[in-house]
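One structure, as structure tokens, below. Some questions next.
Apart from one protein chain that is not included, each protein chain of the complex appears where it belongs.
Letters A and B mark the chains as written, and numbering starts fresh at 1 in each.
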Amino acid sequence: MSTEITRGPVDKSIDGGIKYLDERYGTSGFIKRNIKKVFPDHWSFMLGEIALYSFIILLLSGVYLTFFYKPSLIEIVYDGSYLPLKGIKMSEAYASTLEISFDVRGGLLMRQVHHWGALLFVAAITVHLLRVFFTGAFRKPRELNWVIGVGLLVLAIFEGFSGYSLPDDLLSGTGIRIASGIALAIPVIGTYVSFLVFGGEFPGLDFMSRLYTLHVLIIPGIMLALITAHLMLVWFQKHTQYPGPGRTNNNVVGYPLMPAYMAKAGGFFFIVFGFLVLLAGLVTINPLWAYGPYMPDQVTAGSQPDWYIGWLDGGTRIMPNWEIVIAGIGTLSLNILIPAVVVPGIMFTLLALYPWIEQWITGDNRAHHILERPRNNPNRTGIGVMSLTFYGLLWIAGGNDIIAQMLDLSINDMTRLIRVAIFVAPPLAFVITKRICLSLQHSDKERLLHGDPTGRLLRLPSGEFIEVHEPLSDNVKAVLLARTELPMLQPPAEVDQSGVKTPKLWAKKLQHRLNRWWYVDQIPMPTIAELEAAKHHAVHELQEAQALGLEITHDLPEPTKSH
Amino acid sequence: MAKAMGTVGISKYRKHPAVLFVLMLVGLIITGGLYSIGATAANKVAKDSVSAAAILNDPASIDAGKRLFATGCATCHGLNAQGASDGPTLIGVGAASVHFQVATGRMPMAAPGAQVMRNKPQYTEEQTLQLAAYVASLSPGPAIPTAAQLNWAGADLAEGGELFRANCAQCHSFSGRGGALTEGKYAPTLMLATPEQIYEAMITGPQAMPIFNDQTLNVEEKQAILKYIEYLKDSPNPGGLELGRYGPVTEGLFLWTVGIGALLMVAIWIGVKAK
Partner (left out) sequence: MSSNEHNETDNQVVPVTQTSSEVRLPNSQLPLHVLRRADVDPIAAGRAERQVSIMFLLSAVFTVLATITFFAIPVDKFIRVPGAGVTQASNLALGVTLGLAIFLIGTGAIHWARKLMPDDEVIQSRHSYASSNQIRESVMQEIREGGIESGFATRKIVRRSLLTALAVLPLPAVILALDFGPMPKNELRETLWTKGMRLVTDPTGRYLRPEDFSVGSLVSAHPENLHAWEEENHNLNARAKTSILVVRMTPEQLRTSQGEGWDYQGIIAYSKICTHVGCPIALYEHRTHHLLCPCHQSTFDLADSGNVVFGPAARRLPQLPLGVDEEGYLVALSDFQEPIGPSFWER
């Protein structure tokens, strides 16, 4: 490359800086090792970047908002420039949010950037998580980073909810009221928890400043630390890559950090930022002036949380009204605890533990750096779609009043239907997804053995018709062949060699049974012999065709074509 | 050589960054536009109440109304408005109720359902008033609001907002766009209703709606509410496209479709090799 160009003043100052740092901190070794670090390039690898950039934008816009916002529930009479609320009693928190929106130049823009950014942040984490899940990127050696990611998702949801609650408008106050109701439902200590959190009865005057500290300091601080760890682990372990020609479990194929990857990643930050600012300038989010101030005795139809709380709200809606009064002891509000605590608790625990659950079933303790195509792991893909179906149904339940209003349905019918569907639809989704995956596996095998059908028929001298198949390109072949197969686990021995009963035999038996179930339907990969035979057949077919004087446009296998 | 870069056909247009802007703008405009179409529909003006009073007080109107009633309403409500199996008695419902139901096209009812829907009126304003005069002649009931009652010019907007949130928002939502009730019923949007119709609805309680008579919610308070609703019909959207003013559900939907969609397009653009 062109390193011997004359060195101008800029180069000299850069050189000087590098020298200065290296003499003191020995940075050059680190930079040397990392500046050409290779990152695989794929659109689906940018989803996490969207989340990261949203977080940075949230920090920037959030800091700006803190300069105006007052986390105070002291009642004042509004005297700002929004006429429909002039003279109305409201908290200082709400009044300062109105001031940001109507009396600060760019204040509304920043508020909308912040709120759209929050919705985008959680959505980007979610699609990133789905990508990681469905491609098996969480497998060894990346299990811990998966757990950090799940932790970040949970924190992002709390952070979002706390932010949604700060303006103290009618909608956000209703959300806080529901949170207080959930706190009260905690068995034994619920009343105390609620009184400590709210500094006495709901709503009190204390919780807004406490929530504010959580929202601007504690939660983002933890998130910042976790995001740093998340990225350092990605950096250290190197990114996974999709299967393709030349890509193995022992290498990374992609672009070096400097310059192309850096330019793309940096440019994408500006794109996400610019997009959010455009969105904030063009589309209203949370028109809190229209909701009015929070009053604990007022409510609006269509009281909804932001999208990422919607599924919890939906679960709470479709829950039957089970409440157990244990005579002389206490009241157990299962109607609140199950949808608001138990179900999300189980969901997030299973999500966090999934890498180990799958590892235990498959017995697969190898390191994986090549991503798995979703079809090649039908059970995982099925579990994913099953969970999404479950989540989606709760989500629909969370918006059922708006959906009922738009589509002229009955909220009661929707609730009754979802109460059934929540048990029926997810297993159905699993079965259907698994079947689709297996048939895709089957067609992959056919393609490997016979190539792609072209639709052209040939009549052989024998009178037989054959369809001309086009051989696969090496790119496609590399992708199809990258599927890994594991032998099933052997049934556990009842006793070991020395005749001692195997400890935890039941667990090993369960593992064996699950392992069988996991693999029993897999379409086996073609063997090397089968592939060789198929190749001969293809050549033969081609020769037959040429003998008939037909022009076959495609070439024989040759590693030249590429995508 | 170039042929070997077998990317799909549309990729040759992808190289223009301008396409991205266009696609995103189109997405934004289409989505936003669809939402706003429904909202910025009819915005009707109050009827001329002076002539209305003349028709209502004309004794001939009662006869005319009775004839209209016999042909159009008696099948369900009975020949003398006493009620039948298909329709309730109208004795004592008052002129306001008749005027509301007929002028909003809810009556005559097209088909029974969970809720009678707003429809194209089937009677002229004069005929509607004649029907109202006839029903009012049977037994006293809430009268059609006078021009003075509907004059909300002097009312206080902020007070109207407070009253609206205390009395109306729970069903009709903070934006007056309506909301769902039980078993397929719903509180309709207020954006299509005239101030006169809203006043009539308050004092007569059509369908599921409770009654807000002039004692529990006095005339000045009603005027303040009317003023606030009129404001809602054409209130500014300081932040840009309003997404129908249904709250966070449509915002989330927008983010997941347009927001995630647009950024995915950019990500794909970044990931595809240039030619």
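In the analysis below, contacts are C-beta pairs under 8 Å (C-beta built on N, C-alpha and C of every residue); 3 or more make two chains touch, one makes a residue touch a chain.
The shown structure was predicted, so the numbers you read here are calculated from the model rather than taken from an experiment.
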Residue in contact with the excluded chain [from A:Val277, A:Ala290 or A:Ala421]: A:Val277
From B:Asn167, B:Gln223 or B:Thr250, residue that would touch the chain that is not displayed: B:Asn167
Hidden partner chain, touching residue among A:Ile411, A:Ile523 or A:Leu542: A:Ile411
Hidden partner interface residues of chain B, rising order: 1-2, 4-5, 17, 20, 29, 32-33, 36, 40, 162-163, 166-167, 170-171, 179, 181-182, 185, 187, 205, 207-213, 215-217, 221, 234-242, 269-270, 273-275
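Following the convention adopted for this analysis, only the chains that are shown with their structure count from here on.
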CA centroid of chain A to CA centroid of chain B, Å: 39
Chain B-facing residues of chain A, complex: 41-47, 50, 83-88, 101-102, 108, 112, 116, 119-120, 123-124, 127, 170-171, 264, 267-268, 271-272, 275, 278-287, 289-292, 295, 297-307, 310, 399-402, 404-405, 408-413, 473, 560-563
Parts of chain B lying in touch with chain A, wherever the complex brings them together: 4-7, 24, 28, 32, 114, 156-159, 161-162, 165-166, 169-175, 178-184, 186-187, 228, 231, 235, 237-243, 245-256, 259-260, 262-264, 266-268, 270-272
